[in-house]
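Next up is a structure, given as structure tokens.
The complex is shown incomplete by one protein chain, all other protein chains being positioned as in the whole.
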Amino acid sequence: MFLYFSASPRIRVNIFWFRLARLRFKIMEKILNKKHIDDWIAALDGWDIQAPVLEDDIWSYQPVGGAVRLDHPNTKQSPKGLAFPQREIFFKFEQIKGEAPRLTEVVPDERRHAVFGVRPCDGRGVPRMDLVFNDHVEDNYYLARRKNVAYVGLACNKPPSANCFCLSVGGSPVSTEGLDVQMTDLGDRYFVKAITEAGKGLMTAAGKLFAEPSAADQKQVKQVHAEAVAQPQRAVRNVEEVPAKLKASFKSPLWQELAQPCIGCGICTFLCPTCHCFDINDEVQSKAPLKGIRVRTWDNCQFPDFTMHSSGHNPRENTGARLRQRVGHKFQYFPENFGMPQCTGCGRCISECPVGIDIINVVNKVVENAG
Amino acid sequence: MIKIQDIRDTARDLLTKGEVRAVIGYRRGSRGMLAEPTFITSPEQADELVWDPTCFHNLSLYLVHDRKFLAHIRKNPEAPVAIVAKGCDARSIVVLMQEHYFKREDVYIIGVSCEGTGVLDERKLAPHLKGVQASNAAFDGNDFVFTTSEKLLAGHPAEGEKRLPAREVMADRCLECRIPYPREHNVVFGEDKTGRQLAEPFAALTRFEAQGAGTRWDFWSHHFDRCIRCFACRSVCPMCYCDECVVDSITFPVTTETTAEDKANRIRWIERSAVRSENITYLMTRAMHLAGRCTDCGECERACSVNIPLRLLNNKMEREAREQFGFEPGASIGGPSLVASFLDSDPGDFIR
Partner (left out) sequence: MPDNIYLPELARIAYIKDEVYGERAIKTFRVEPVEGELFKHECGQCAMLSIFGRGESMISIASSPLIREYKQFSIMRVGRVSSAFHDLAVGDVIGLRGPYGNSFPIDDWRGKNLYFIGGGCGLAPIWPVITTAVAQRASFKNITVFYGGRTSRDIMYRAELEKLRDSVDVHLSIDKAEEGWDGYCGFVPAAVMDKDPVPDNAIAITCGPPIMIKFVIQNLNKLGFKDEQIYTTIENKMKCGLGKCGRCNVGKDYVCVKGPVYSWAELKHLPEEY
């Protein structure tokens, strides 16, 4: 509830219409026997399907035609790459000196993508990315891709990682926020619930594969969900109080102390479901006539030169300032702008940091120190 | 067996006497059993130091960070820095000294021997624990002992102990290591188990090369396509200390004195795009630049967010260095680095 009342007026309006739309939306809940999951995929004609695949010892979303297993913990990389790829070409340019260049937009293709096995934390990342790419002006490339992606989620019966903390940042292992469909594992079958019209479409396409849930099924789902939420997790303490405490801690020497092991790589940001920093560069393919492409690539506020001015001045010239930026963005600046934490508690940055920098630890320590 | 108290006492002593200005070591982190780097500057902090199979980080990286920081604030070190160093780490320190990154007297090496058991590879451990979290890892002779406890997630205590032979879960690089002992040290703890090697040096590389060229190209193309250029491999490597990385078009040490010409004329050897051609150039160039310098600490491969088997690239260059020049990086503190010297006896059969 705090989410609604603390949000800015613009966000409140959006949440209101979203809830109204949900009320009008006729519930669609079905049962799918696990042995039919590949048949469901096969019935999705015209959709490119991605699902978690174990390859090179890591789980990643890959295009699949079948043999879908949804027994993954969480994927190494979040599904943000579907709407916000690591690299995309904005346009091509061709120019003869002295003349006007010819610019050719590279429009994202129109194929629809459905990604299966999306954990609730990653699902919640989707509307947070949507907020950024819609705010102030609409990002044409993001929106062109985003409208063609459907997220089929999988509830977490138990935490996939020892570093999960979705509950303490406003999420839950059974959250449906950002998802088009939610699946819950009931042992030999899935309870499949449509969350949006797009989700309904995905389910309707496989029609006969789905059965009506019995009363026992409904009871089991409730029980599984209740048990899921009762599973213990790590926690950021009192997330609503964090923005003010972080604001008061801007000059704290704790930042540099906590950031001292940081090696300045891109793992925390590249793997994060809500990090969206990017770079724009021109890549020249031939010089005369000039031919090339303007490209967007993921960038990272932890790289030392991220904010380096051409003059040599760098407003964030040490790892402490950069750690403060990342943590501040997730837990202070984004909440100040949009009324909710940007972090969804997936725990990847904690598990994957090569030197153990732990965002839960950082936030709790800085807040504790702020008094 | 190493007694952790000895390491702590040494650190405390050095700091109390002011002989060093800091001790870089390992302490328990906030992620279950895993150790993390720590930088202690006062004697009271010495009790947080730990030594266990999760101390896999190469702390010599932080000697490089320290040196860069001093250069940035234009100060000379007032006292040496002490560092807890395994055999592999001590060899990295020697390479840095051979390259004159700092002087021998700037570093006080608190050597720790892994006593032949190496350190843990988390990926190898995972199937043994089957999703259960370990809260502690310890050395015990030829075994690692893991305490499995769900105490971390309060409310579900499930104590247990899992004992595993070290050779089943130790890092591949440790299996191939011939000198698991920090030869260069100011003080050392633990026995020297040189010669106990469990696998031939470059064993993984030899196995890999037994495959045909087509298979190997497919293998590498697959991995080069997967690289996301997070630069973790470079960032974690103590030898990648160049302020201006030749294959990174973005990182460029700009100061107020850098002229517009310098910035305008800087060549972009590779583009930012994480595509095969650029990734090949990045990864291969990094491997080439580490030839004769890489001590196989394995951190690049451990840090890689997409599990690219980077050791194979570096090991290839190191095997060349050994076979062509009889050179082993960091093996002895005397003598110049490989690429900064030549001997009359160097092979010349490629000259026709």
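To keep things simple, chains are lettered A and B as they appear, and every chain counts its residues starting from 1.
Keep in mind that, in the parts below, a contact is a pair of C-beta atoms (placed from the backbone, for glycine too) under 8 Å apart; a residue touches a chain by one contact, two chains touch by 3 or more.
What you see is a predicted model, and the numbers here were worked out from it, not measured in a lab.
Interface note for the absent chain: among A:Q220, A:Q256 or A:N281, the touching residue is A:N281.
Contact with the chain not shown here comes from a single listed residue; of A:E138, A:E240 or A:E257, that residue is A:E138. With the whole complex as reference, residues 254, 259-261, 263-264, 266 of chain B touch the missing chain.
Residues touching the missing chain, restricted to chain A, are 90-91, 93, 95, 97-101, 103, 105, 107, 132-133, 135-141, 144, 250, 275-282, 284, 290, 292, 294, 296, 299, 301, 306-311, 313, 315-316, 321, 325, 328-329, 332-334, 336-337 (touch as defined at the top).
In the analysis below, only the chains that are shown with their structure count from here on.
Within the complex, the chain A residues that touch chain B are 56-58, 60, 73, 76-77, 86-87, 159, 162-163, 231-234, 260-261, 263-267, 270-271, 279, 281, 283, 295, 297-298, 300, 303-305, 308, 310-313, 350-352, 354-356, 358, 360-361. Interface residues of chain B, counted against chain A in their complex, comprise 29-32, 34-39, 57, 61-62, 123, 131, 133, 152-156, 223, 226, 228-232, 234-236, 249-252, 254-258, 263, 271-275, 299, 302-303, 305-308.
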